[in-house]
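There's a structure below that I have some questions on.
A protein chain is absent from this complex, but the other protein chains hold their places.
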Amino acid sequence: MRISIYTVGGTIDKVYFDARSAYEVGSPEVTRLFARAKTTFDFAVTEIARKDSLELTQQDRDTLRARVATDECSWILVTHGTDTMTETARVLAGIPGKTIVLTGALEPSRFIDSDAPFNLGMAVAAVQTCAPGVYIVMNGHVFDAAKVRKNLQTNTFEEID
Amino acid sequence: MRISIYTVGGTIDKVYFDARSAYEVGSPEVTRLFARAKTTFDFAVTEIARKDSLELTQQDRDTLRARVATDECSWILVTHGTDTMTETARVLAGIPGKTIVLTGALEPSRFIDSDAPFNLGMAVAAVQTCAPGVYIVMNGHVFDAAKVRKNLQTNTFEEID
Amino acid sequence: MRISIYTVGGTIDKVYFDARSAYEVGSPEVTRLFARAKTTFDFAVTEIARKDSLELTQQDRDTLRARVATDECSWILVTHGTDTMTETARVLAGIPGKTIVLTGALEPSRFIDSDAPFNLGMAVAAVQTCAPGVYIVMNGHVFDAAKVRKNLQTNTFEEID
Partner (left out) sequence: MRISIYTVGGTIDKVYFDARSAYEVGSPEVTRLFARAKTTFDFAVTEIARKDSLELTQQDRDTLRARVATDECSWILVTHGTDTMTETARVLAGIPGKTIVLTGALEPSRFIDSDAPFNLGMAVAAVQTCAPGVYIVMNGHVFDAAKVRKNLQTNTFEEID
């Protein structure tokens, strides 16, 4: 069993740099989180970007799609900022034979009470159990990526009726 | 969306009681872990036992099966000790129309580097994406419960060929 | 035994607000950290400000000094951002009969690997063991506040020779 991971940044990877009193996107947390989870599957991590998802460009998304489309692995997991996750999901639509799952976090992985390990666990399960297509897993739901939005009032993802 | 949770104890719920220098199974951690994960689905938690899984009796398992079989919810999640998880899974086999997912942890949920939140996230995704049947999610894998064992040497779950 | 705590903000109290992808100073962490530490002394918490220490004004410092000078408690603990901690310490100098200890954190208290609980523990010990005066505790040292600076290269506090 093998999962191919792509990271573009987002809150999940945010760390704090006291030297600049700044809070920036750091290196991918996914490897550390897999180690904590004692996972035994094979995986590769490809870092596409290290950005707040509001700063992601069409070129970033095109690069991601091109890399995913040519990936030999049929199970694709993308860690991503939450604000434009649905946008990136749309760009990834229509790649045949691949189950693509996007997730991220509302609190940085380094926080004691972050949702990152839970969300990543959901993504790892969904990528191996769902039919080919694009999915977003957040707030305990496996959403069809075409039928979900981030509600900015409640700061949670919800299905579009 | 609704998930019915049953807890029987195990490492995931182990807490430390300094007064007795003892390390015992405490109240279910699942509610706290869902809160951290900012989940938005409905769930109910039913505590069947609070035991090391080596101490679970046939009667405990029969009680669990009876409760699950009559549960109106079709999505069932069981948190369980790892040593006899496969045994309990066998007892839960053959209940029609229900997706039953068992999970637990190799390190107590209260530990900084516990696998509990990741495993619970996997279980929540698997219960809503898998066909009716019984599954065990551990070490990053969604296993058919009839084809998995705990390898005591490596202390990980592995598929039976 | 009683300690009077004053909080002005700083990294120690920084939390993350995903809704704004912003990282802001939240409510004082000190109470939560004392609970984790199972402390049994009496304490009161007075929130003077909720700012990055670079944003603290002379008026904020004058207010703090006035409150401390008239505080009936002789043991004063101040949680503060690290960038201007020495400046505030100078403003607090010369208040007779009071042991005043300033501390903070290089990583937010909510981070798994924050220095906050350790630093706060140091401060609680120093305030009850040091002679009246003003002290800064950071990086494992109890510094005379008049003889310490933050080294921006190493991002650590060091004694001034």
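Going in written order, the chains are labelled A, B and C, and every chain counts its residues from 1.
The rule is simple: a contact is a pair of C-beta atoms (placed from the backbone, for glycine too) under 8 Å apart; a residue touches a chain by one contact, two chains touch by 3 or more.
What you see is a predicted model, and the numbers here were worked out from it, not measured in a lab.
Participant: By the document's own contact criterion, which visible chains does the hidden chain reach in the full complex?
Facilitator: The undisplayed chain, in the complete complex, is in contact with B, C.
Participant: Which listed residue, B:Thr82, B:Thr103 or B:Gln128, touches the chain dropped from view?
Facilitator: B:Thr82
Participant: Counting contacts across the full complex, list the positions on chain B that touch the omitted chain.
Facilitator: Residues touching the hidden chain, for chain B, are 11, 14, 16, 18-19, 21, 23, 52, 54, 81-83, 106-108, 110-113, 152, 155.
Participant: Applying the definition given at the start, please give the residues of chain C touching the unseen chain.
Facilitator: The list for chain C reads 1, 33-34, 36-41, 106, 113-115, 117-126, 128-130, 137, 139-142, 156, 158.
Note that only the chains that are shown with their structure count from here on.
Participant: Counting only chain pairs that touch, give me the topology of the graph as line, ring, star, complete or other.
Facilitator: Line.
Participant: Chain B and chain A are one sequence twice: same or different residues at the contact, by the over-half rule?
Facilitator: Counting which numbers both chains contribute, over half are shared, so the two copies meet through the same residues.
Participant: When the centre of a chain is set as the mean of its C-alpha atoms, what distance in Å lies between chain A and chain C?
Facilitator: Taking the mean C-alpha position of each chain, the two centres sit 37 Å apart.
Participant: Counting only residues that touch at least 2 other chains, which ones in chain B make the list?
Facilitator: Correct list: 112.
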